[in-house]
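Of the protein chains in this complex, all but one are displayed in their positions.
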Amino acid sequence: MAELKLKLKAPPQTPVEGEVLTPDNLAGRSLNEILNLETWRGNRRVKLSELFTVEGESASKPSDLHIIIEGDLRKVRHLGARMSAGKITVNGSVGTFVGFEMTGGTIVVNGDADAFVGMGMSGGVIEVNGNAGDAVGSGYWGTRCGMKGGLILVKGNVGTALGCWMKGGTIRVGGNADVFTGVRMQGGTIFVAGNVGAKLGAAMVDGKIVVLGNVPNILPSFHIDEIRPNTKVDGDKIEGPFYVFHGDITEGGNGKLFISVEKNPHLKHREAYIF
Amino acid sequence: MAKFTLLTGRSLTQGVGKEEGKFSERYIQEVSTCQIDPEDLKILNLKPGECVRLTTEYGSVVLRVAASTLVHRGCVFVPYGPYSNILIGTKTGGTGMPNFKGIPVEVEPAPGEAVPDIKELLVKTYGRVQ
Amino acid sequence: MEYLLKNGYVVDPVNKIDCERMDIAVKDGKIVESVDESKAKVIDVKNMLVMPGGVDLHSHIAGSKVNVGRLFRPEDHYKDYEVKSGVRRSGVGHSVPSTFTTGYRYAILGYTTVFEPATPPLKTLHTHDELNDIPIIDKACFPLFGNNWFVMEYIRDGKLEECAAYIAWLMRSIKGYAIKVVDPGGVEAWKWGITSQDFDQEIPRFGITPREIVRGLVKVNKMLGLPHPVHVHTNQLGIPGNYKTTLKTMDAVKDLATGDRSILHVTHVQFNAYGGVDYLSFSSHADDIADYVNKNPHVTIDIGQVIFGDTTTMTADGPFEYKLFNLLRGKWANADVEVETGAGVVPITYSRSNYVHAVMWCIGLELALLIKDPWRVFITTDHPNGGPFTEYPRVFSWLMSKKARERVLKRIPRLARVRTNLKDIDREYTFYELAISTRAATAKILGLSNKGHLGVGADADIAVYNINPKEVNPSADYKIVMQAFSRAYLTMKDGEIIVKDGEVVAAPVGRTYWVNAKAPKDVEDVVIPEVKKRFEEYYTVKFENYHIPESYLACSAPIQPLEPLG
Partner (left out) sequence: MKVVSAVVCPCCGNLCDDNEVYVEDNKIVKVRTECAVSSSKFLNYSKERNIKPLVRVESQLKPTTLEDAIERVARMLVEAEYPLLYGWSNTSCEAQKKGIELAEEVGGVIDNTTTVCHGPSILGVQDLGDPSCTLGEVKARADLIVYWGCNPSSAHPRHMKRYSALTKGRFRAPEQRKVVVVDVRKTPTARNATLFIQVKPNQDYELMAALKMLLQNEEIEEQEVAGVPVEQIDELAELMRSCEFGILFFGLGLTMSEGRDRNIDAAITLVRELNKWTKFAIMPMRGHYNVTGANQVLAWQTGYPYAVDFSRGYPRYEPGDTSAVDVLSRGYNDATLVVASDPVANLPKDAVKHLCSKPLAVIDPHMSITAYMADVVIPSAFVGIEAEGTAHRMDGVPLILKKVVEPPEGVLPDVQILDLILKRVRELKRGR
């Protein structure tokens, strides 16, 4: 893979649009051409050369290109938007909408990612090695459709509404997830190794959520099915035992919650409702 | 020190006072007073009119306390305004809206302290004011 | 400013001109006999098609329900946007475009007059505010009367003169243009949660039937001499078997007809021409409707063509939208308006592979093709209910080319093909017929004598399309037709060049028409105080604050009523 190294000269004072920084846009261009590409900083058209130093070499095909970006990119938004192939590595923290509507390729963030990671994505992989913000794997407003495919991995914690309206693909979180994890979920799998906030799986109609840590409560619109010794996430066996709930019943839903029995003794009273 | 839940909201006096002016006595008095259930006040060993320090993960401020049976036990109500804002965070959960209600708050009597003057509070918090 | 459009092929049905090479002279916003060629700006439109500007009599472009559609569908807009540039403000499409974009996109299609067909009187200030923000085109709005308490009470009590006085007062108070009726009585029933109002069924708590409302309003329309017939959206819209209701509604006023003039315009009939008893036995009865229209000159219709793809349905027919929501289970907005009417909004994706949608697609075209007289059937998509108005060129191509229709027919479910007559229809519209249905006839039925033609004295609203009607055979080259109608080579509005080569180059303010309706003074003198008295019991606003001053309209164009009919 050809490597193209971009280094942010200084953290921008106003938001910078990062959607130009994809292998799809940079492949097949010379360094000079890349430096002359334009993007937005606030309402100003600026050349990439104003924002970044660039070294390395581009590839002829997006799938052969690895873009490595260094610096404080917390005000860079839509990085990797609509990318279809290749790889982006960010060494630093990045702003909102990483991998917006991406269809393929890989984005690695060696730092934190702000809200809306992988919004509307349908394929590819996003790996965040720090924490991620709110609404990871959700969808554009009003679409009633979140992430449709692909994989999002977050090593640290995530914010609220993880996988909101999610329809397919997998999200794995190494740390904790805040409230409304899997809200309005319609398919796919969410795995949280840590704790989750309240309202887990609210209004979900399908899909699967596995939580190894603590769950403050289970919504009244879920019914308990059984206790299972283990379960699977994308073929990987996960040891339990787990309480299995289904719901959201008010939505006629058949989503499944797999909740660690060991970490949630306060749910014991629900066992009485197992047939 | 006791753990409470902070609720902020509108009150009629705040609404009326607002129309008189944001520096009117009525408005400032109202928005720098928190309301707590009388039973909770007893437990805290506070009398109406005394000062209390509220602290959340976002900030801390001293307010006057008033007794109100309309507030749930374990809750403290502060009308919207420059004082309550000190206690509110900017996390919007991806919605644009911070949590103004239902925030964990620590309440402790502040006998030696006074409610800060509005202008002092502003200068201290934000730097500039006329 | 004077212009001379030279050497175009002019299609101007009002003046019986069919693809004749001629020049059009324009001066001070009007078509004139001639201009001084040395002073005038000469535009060579050699071998191009020249038509009067398009006139759309039914397109939901402004008002509270349209804005509900905009507000709750960000996903409809975010990929279709217009960047601010030159004279153009920024904005968004797609099925519910923002106001500025609506004006530009109509102008690019060569349309210069568009009427909003449903405004709740109480929220008409909002409608006018939006109309003010739609640049270029002339427009108007039709207030809703079919579920209005005052109207229902006057008709119940047999007080038609009083009803006419009330409507005249309302029309001029809120600056409306025509009497619109949507699901008469059905919306009032829906306000109690009842979703099916039959034409001859009593309306809850009002003691009359929709039939009586429609008849009453047609009589009132004649008494007031309003320029447009009663514009009706019938009961049972969207429901299998509803073609009977449509025929009943048309026939209910047959005896009130005078001469050959239309007294009832039945709108978006595609949605009202269904057979069957459910969505499995769903079928087309376009032939029965067409047959009735062919034999009875007292009605006109527009088609409400369906376009496959995503769009937003919106109508004052709240109960219909509730039923649609129950089928789709997606988003649903409802907006009942006190005393007067309601509204519903539901997004939909019409799918070619869906049997019901495919039949709907056939029905619209069947209506347009089976009704013989293009002066009485108009092309609409009931924007955005059947599809966005930007898809008109596609509809034109289907009407002008059997080949274009067959391309689609091949790809719809076999059963839809079999259960409709479209495959057997050979008729293809000519440019002349198209010009009638989209300009000449619509202007006529709206009572706009200055529009829809290019005779001397007409408003210089002109559309020039880059297509040679003498050379292009639309039947075969339907794609060329579609392209040409998608981007006017030139659009002129009131003698000003608005669109040049598909780009908007000027964006003036268009007129808002309204009818300065009047009833006999002695009747109004009794009725208005009476309305005022009941007003505060019925409404939540003061009588005084209901009135919309003329100054609120960015460019007010009052129209005097015609001589009352019979």
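In this document, chain identifiers A, B and C correspond to the written order of the chains, with residue numbering beginning at 1 in each.
Following the convention adopted for this analysis, contacts are C-beta pairs under 8 Å (C-beta built on N, C-alpha and C of every residue); 3 or more make two chains touch, one makes a residue touch a chain.
The structure displayed is predicted, hence computed values, not measured ones.
Enquirer: What are the shown chains in contact with the chain that isn't displayed?
Expert: Within the full complex, the chain not displayed touches A, B, C.
Enquirer: For the chain not shown, which residue from C:126, C:244 or C:403 touches it across the whole complex?
Expert: Answering carefully, the residue with contact to the hidden chain is C:126.
Enquirer: Identify the residue among C:58, C:77, C:139 or C:357 that touches the chain left out of the display.
Expert: C:77
Enquirer: Applying the definition given at the start, please give the residues of chain B touching the unseen chain.
Expert: Interface with the chain not displayed, on the chain B side: 5, 7-12, 15-17, 19-24, 58-59, 69-72, 75, 77, 80-82, 85-90, 92-102, 118-119, 122, 125-130.
Enquirer: By the contact criterion defined above, which parts of chain C meet the unshown chain? Give residue numbers in ascending order.
Expert: 62, 64, 66-68, 70-74, 76-78, 81-85, 89-92, 96-100, 122-123, 125-126, 129-130, 133, 149, 190-193, 205, 322, 325, 330-339, 342, 345-346, 537-542, 544-545, 549, 552
Enquirer: May I ask you to list the residues on chain A that touch the chain which is not drawn?
Expert: The missing chain touches chain A at positions 13-15, 17, 40-44, 74-75, 77, 95-97, 114-116, 134-135, 141-142, 144, 161, 165, 179-180, 183-184, 198-199, 202-203, 217, 219-221, 223-224, 248-251, 270, 273.
Here is the rule we use: only the chains that are shown with their structure count from here on.
Enquirer: Can the chain contact pattern be summarised as a line, a ring, a star, a complete graph, or none of these (other)?
Expert: Shape = line; chains linked end to end, path left open.
Enquirer: Please indicate which chain is farthest from chain A, where distance is taken between mean Cα coordinates of the chains.
Expert: Between chain A and the rest, the longest centre separation is with C.
Enquirer: Taking each chain's centre as the mean position of its Cα atoms, how many Å separate chain A from chain B?
Expert: It comes to 37 Å between the two C-alpha centres.
Enquirer: Quick check: how many Å separate the C-alpha centres of chain A and chain C?
Expert: So the centroids are 46 Å from each other.
Enquirer: At least two partner chains per residue is the criterion; list those residues in chain C.
Expert: none
Enquirer: State the interface residues of chain A toward chain C in the complex, per the touch definition above.
Expert: The contact residues of chain A facing chain C are 140-144.
Enquirer: Under the definition above, what is the set of chain A residues touching chain B in their complex?
Expert: 115-116, 133-135, 138, 159-161, 178-179
Enquirer: Which positions of chain C touch chain A when the two form their complex?
Expert: Per the stated touch rule, the residues are 72-76, 78, 330-331.
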